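Of the protein chains in this complex, all but one are displayed in their positions.
On to chain A.
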Amino acid sequence: MSSDVRFTDFKSDKQPTWCPGCGDFGTMNGMMKALAETGNDPDNTFVVAGIGCSGKIGTYMHSYALHGVHGRALPVGQGVKMARPDIEVMVAGGDGDGYSIGAGHFVHAVRRNVDMTYVVMDNRIYGLTKGQASPTSRSDFETSTTPEGPKQPPVNPLALALASGASFIAQSFSSDALRHQEIVQEAIEHDGFGFVNVFSPCVTFNDVDTYDYFRDNLVDLQEDEDHDPNDYEAAKEVILDSDKEYQGVMYKDENSVPYHEKHGVTEDMSEIPEGAPDDAMDLVREFY
């Protein structure tokens, strides 16, 4: 790990094919800056992504990376981290990827509390398939597959995380660059599963949850001196408040014990002997 890493070292030379103005640009920039700022470099970083616009992130960043299948990025990230505790793992997903097809994995990744960072680019729509309702779409949001709206309430990912026993829950807004970076940075530095839901507007298909909407409605918890992220009850109140949109760190368990500490998973598993282990015949003798 070199100390002179710049965030541009995490940039690949591939030009993103995201739509001009897409919120994902800001989300990714903040992730790269946060990684550099926390002392990581591309050779000790593993980025995992799922499917959708968010899934393209591994191509536009430079690091060890895997672009996986829809909804399954979190298990891949956990496998990487368990086998290689020395590697910084960041998982990127979208609202469809993470809260629909991957919702089951989300719950279990949260409760395992593996020391990694999960950034969800939440634009409240399916963009890459050209504008269908996502799990976070409003119940009256009209789309090609839901002409009268989904008619079901949106998933509250923060509440889902809280209910699953999350040790770090945050939300940011991709165009509030500095705050977004700070929040992701805090998630990286957290000992355990750092979850950040990022409002990352889709300028092509979502004309409701727009930059203007978030700018006008977003309440920053940092400006609320009363909010203590270590206070579970306060976090619950903010997270379950459906009248407002918040950014900031909602909840942070100061006593979080990450998976590798709890289960003693601390070895670099990539190194193995050249033959069977020295005491391997003991494995056979067990069957006498």
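Keep in mind that, in the parts below, a contact is a pair of C-beta atoms (placed from the backbone, for glycine too) under 8 Å apart; a residue touches a chain by one contact, two chains touch by 3 or more; residues count from 1.
Just so it is clear, contacts and distances are computed from a predicted model.
Enquirer: I notice the complex is incomplete. Of the names "Oligopeptide ABC transporter, permease protein", "Zn-ribbon domain-containing OB-fold protein", "2-oxoglutarate synthase subunit KorA" or "pH regulation protein F", which is the UniProt protein name for the chain that's not shown?
Expert: "2-oxoglutarate synthase subunit KorA"
Enquirer: If the hidden chain were put back, which of A:D140, A:E237 or A:E267 would touch it?
Expert: From the options A:D140, A:E237 or A:E267, the contact with the absent chain belongs to A:E267.
Enquirer: Please identify which residue in A:L66, A:V203 or A:V219 touches the non-displayed chain.
Expert: Of the candidates A:L66, A:V203 or A:V219, A:L66 is in touch with the missing chain.
Enquirer: For the chain that got dropped from the picture, name the residues of chain A it touches.
Expert: The list for chain A reads 13-14, 42-48, 58-59, 62-69, 72, 74-84, 86-87, 104-105, 107-108, 263-265, 267, 269-270, 272-277, 280-281, 283-285, 287-288.
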